[in-house]
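Here the complex is missing one protein chain, while the rest keep their positions.
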Amino acid sequence: MCRDASVHNQARQWPDAERCEGDATDVVAPPGHWHLAWQAADGSAPFSLLIDRRAFVAALILLLALLTASFAYLAMGSSSLPPQAVLAALVGRGDMMAVFLVQELRLPRLAAACLTGAAFGVAGCLMQTLARNRLATPGIIGIDNGATAFAVASVIGLGVSLAPPAMALVGATTAAALTFGLAAGGGTRGYRFIVAGIGIGAVFGAITQLLMAKVHIDTANAAYPWTVGSLNARPAGAVMLLAVGLPLGLGAALWLTRALSLMRFSDAVASALGLRVSQRRWQVLMVSVLLTGLAVAVAGPVGLIGLIGPEIARSLSSPRGVPVVASALAGALVMVLADLAGRVLLSPLEIPVGIVTAVVGGPWLLWILLRPASRNLA
Amino acid sequence: MVLLVLVCLASLLLGAGDVGPARALSVLMGQGDAEARFVLGSLRLPRTLIGLVVGLSLGVAGALLQAVTRNPLAEPGLLGVSAGAAFAVALALLLGATATTMRVGVAQLGAMAGCLCVLGVARVSGAGSDPVRLVLAGAALTGLLLSLTSLLLLFDQRAADEIRFWIVGSLAGRRLEHLVAILPSLLLASGLVLAVARPLAAMALGERIASGLGHRPGLIRLLVIVAVALLVGAATATAGPIAFIGLVVPFAARALAGPDIRRTLWFCLPLGPLMVIAADIVSRLLVAPSEMPLGVLTALCGAPVLVAVVRARRMPTL
């Protein structure tokens, strides 16, 4: 058995495919794709992969941007470091102070920013695809708020409580169950679903405030930045849990990509193409809720990342697929940039990252809502 | 009306402090000890009166806004009007303003700006025709303004302390002078409401028909927006942003009064204060001895109403 990996670079168009029809070994990838096939001796290809070129390039661009932003993140702050010093500090050399600053202070926070941003981005992308509604991100339909309310309850120590990440998961699940159970009766495509989700989010927001009102003012002040979304007060265990959960969630999302791309069709079409719609919807919802809960446990409700990340990813990618990887990268990028801006802009004061994203994302949301093209969404 | 009187009485009698209903009652009878007298006269009486006025303003403002947008979900808190007022007040405090009267004016200007912003944008983009989409735009604007307000608070610790208490919406610790400060604008708003009530009823049939009946829709809309801004600004300056009253009260009033906006407005008059004061009493008692912000409680009650309205298959059009 001879196996050779062949990569057909697709510069040719359809008429060429016609010419080589009948020649089974010469498979031409559809336009805009790379085709990878491991061919067996008899010419059949037991394994073949299609890679969307534009999605690949988009992911590459976002990755480069994320690396650049991360470097800036490490260099800038209350005391800025020159690039060489950052590099030296990363490998543990150079000024003690710089090493401490980079390795002990900024690197863990950068990691938390990347992880939460990616989790919010993927969760947003999944939820949008699931609901076939680009406004249906976990932050907007109240899941973030549910997770926050439960996690705050855990932080301030209410009678029955688990660790914050577990409580955040419970809260996210509760809010998702409420929103989908109560509001999705009329379908998830219209604006009604979104507004019902906003209502449910408002209830959980109120519960959070209620909990804050019950405790001592100092405890409340300590919890305050976290309730608007901040990377400053991240519980260490939650970061570790997210570091485990994100690869799992991302892997599950990738495993579901083919189902996801079918989910964008109406249910009848998806089902006719062999998708078990309700089963897959459950799986996608669970992954999205899991990622949201874990991310909220770290950074609080920075929900607009789930809107902005996939939006950037989609504008860079082709309409063929669901940009899961690009959403993760774009989410991480936005999170890193937003937290960097929060740290640097009003230095030495620090703006919670949730406020930065809200100030940037709010107008974006309004723009999506109000431009005429979005009418065909409802 | 009877209910309202009862609730007002209850508001005077019940509270978080040591002064129980019996001692409070004796004060009302003209006796009682000095402490009870102080609690009632200086704490609970102003609080009740302010609750009365705030409920009145928010209820009527909600009904007006819903009538003029012909949208059952239009609510000052949801559309960003309250958030506009709150942002303006935070900005004014940051810039050093402290006088109560000035706060009222500033809040009204902010409310006006918020109102014009969301309605204007919705009108330009054609989103105004879809009730739910308008609310979504309002929610986006509210989120934006609240974040900007939080941002302002970061700049100034003193303003932050002063505002953090106010921004969640509460009737606690308000004095009678606050009430005096907003009275003129309330009177002005009442005049406006009386003037537009009749044409507004005609507007319910559609703008074309209203102009056919000899009204000027553009002018009416402007007057209503001014009245809403005056009312919401005054209420917000006094009690902080309190959401959902403007949604729930007209909702209940319409259920009781039927579709005519004039009857609805009359029903809003007792219902608004009733709801605000009742919510305030609950907020005092629920987590006693500390207090829960009123805005939190109204959100807890109001948001399910929002979900219910949206869930209704056929949304009532106004």
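Order of writing sets the chain letters: A and B. Residues in each chain are counted from 1.
The rule we apply is simple: a contact is a pair of C-beta atoms (placed from the backbone, for glycine too) under 8 Å apart; a residue touches a chain by one contact, two chains touch by 3 or more.
Criterion: contacts and distances are computed from a predicted model.
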Complex minus one chain; that chain's UniProt name from "SpoVR family protein", "Indoleacetamide hydrolase", "ABC transporter ATP-binding protein" or "Chemotaxis phosphatase CheX-like domain-containing protein" is "ABC transporter ATP-binding protein"
Missing chain -> touching shown chains A
Touching the hidden chain, out of A:56, A:71, A:265 or A:364, is A:265
Which of A:50, A:90 or A:243 touches the missing chain? It is A:50
Out of A:100, A:255 or A:282, only one touches the absent chain, namely A:255
Residues on subunit A facing the left-out chain by the touch rule are 14, 17-18, 21-22, 24-31, 33, 35, 37, 44-50, 255, 258, 261-262, 264-266, 268-269, 271-276, 318-320, 376
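Convention: only the chains that are shown with their structure count from here on.
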Between subunit A and subunit B, the Cα-mean centres are separated in Å by 37
Listed in rising order, subunit B residues that touch subunit A in their complex are 73, 121-122, 124-127, 130, 132-133, 135-137, 139-141, 143-144, 146-148, 150-151, 154-155, 168, 243-244, 287, 290-293, 295-297, 299-300, 302-304, 306-307, 310-311, 313
Given the complex, residues on subunit A that touch subunit B span 135, 182-183, 185-186, 190-192, 194-196, 198-200, 202-203, 205-207, 209-210, 213-214, 228, 346, 349, 351-352, 354-355, 358-359, 362-363, 365-366, 369-372, 378
